[in-house]
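What follows is a short report on a single structure.
Removed: one protein chain of the complex. Kept in place: all other protein chains.
Presenting subunit A:
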């Protein structure tokens, strides 16, 4: 696969970070490359690396430059980059598939009809397509544990709202620009609220505080309002009735 000369790009992030960027747009391939490269960085286990993470199309590494000087880590990153075609790399192993019971629409998620119309679909057709879209955790950010999920089909490339939603609750499934966000806490947003789950992405009181990892996949399966209320009433573990299985490498 060929790319513009400038990508992948290696640049510094402030004093103690480096960013390896695979594209200036989020695509399935640029996101996969970022996740795969970060996986390789973690596996390499270089002394002096303090943490790694990914954004939509980049891998980030923070390092102790007293141990691993800038020139040294940059050379190593370029070596690792040239070791393979990262745009064709498989996703890292150890990922999970989550199936999350979801109420689409109703008073719980009042912007479904509006989002379907913006996508040029009937509400029923929008729900059918969204509920069958197996989406990837593209990155986690903005708030603790909160995933950006996608890519959804091009018909869902709908703009963010001009006016912010005053507040959507934890577990809200919101939609814009061919992506979902599953909110980890109540927040204002310019994304349309199309589904409601009882899935808690951030569970600070539990031993495993974060439910998801970048690269995991999710399916938001429709349930009735009644079924959802039963799930919500018995949700001590915070999973909101979700099931989880390993994705075979």
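Methods note: a contact is a pair of C-beta atoms (placed from the backbone, for glycine too) under 8 Å apart; a residue touches a chain by one contact, two chains touch by 3 or more; residues count from 1.
As a working rule, contacts and distances are computed from a predicted model.
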Missing chain, UniProt name, options "Formate dehydrogenase subunit beta", "Pirin family protein", "Carbohydrate ABC transporter permease" or "Urea amidolyase": which is it? "Urea amidolyase"
The listed residue (A:52, A:111, A:133 or A:196) that touches the chain absent from the view is A:52
For the full complex, which residue in A:111, A:133 or A:146 touches the chain that was left out? A:146
Could you pull out which residues of subunit A are in touch with the chain that's been left out? 11-15, 17, 19, 21, 24-26, 50-58, 60, 62, 65-66, 69-70, 139-146, 184-185, 202, 204, 209-210, 213-214
